[in-house]
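One chain of protein is taken out of this complex; the other chains stay put.
Right after this comes subunit A.
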């Protein structure tokens, strides 16, 4: 039996139609991102971290001790896997998550206040500095939150929770007139 599989983005249903102009507070959904999880072998955590952070194209997101999400803006998923295999071939387990996770970028002057409605972590720059990242609970959904700028946050969520998180974020941002669209 022959089946056709369509590669649809998890939020295609939510963001259908012509995109509206972005407001001051804007939620941008990465269309196709290269994301992978890296889990270092026991005892090799520092070696793997050093290898990964030596490459400026890769963005490291902390998940737990010896575990990171690696996001690449320039690579394709296959290219990212090849690069990670070269960087830490036998030192870590690497799994491609490009189709398994959805990346959302929340920007705007009220981004912190929007996130504060669902996240129990202090987001003041003194406590959660630029470049910081961590796993947190947003409402009832576990996400990875990273601060990439003063008013710029990146959220990485499992694909199956993406629609739910998207709805939650739009509700959290309704008072601030949050708009949403695919990037590019």
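Please note the rule applied: contacts are C-beta pairs under 8 Å (C-beta built on N, C-alpha and C of every residue); 3 or more make two chains touch, one makes a residue touch a chain; residues count from 1.
FYI, contacts and distances are computed from a predicted model.
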item: Omitted chain (choose from "DinB family protein", "Sarcosine oxidase subunit delta", "Rieske (2Fe-2S) protein" or "LysO family transporter") - UniProt protein name; value: "Sarcosine oxidase subunit delta"
item: Selected residue (touches chain absent from view) among A:24, A:47, A:60 or A:121; value: A:121
item: Residue of A:91, A:134 or A:171 in touch with the missing chain, whole complex considered; value: A:134
item: Of A:15, A:63, A:81 or A:123, the one touching the omitted chain in the full complex; value: A:63
item: On subunit A, residues whose C-beta touches the chain left out of the figure; value: 63-65, 67, 120-122, 134-137, 142
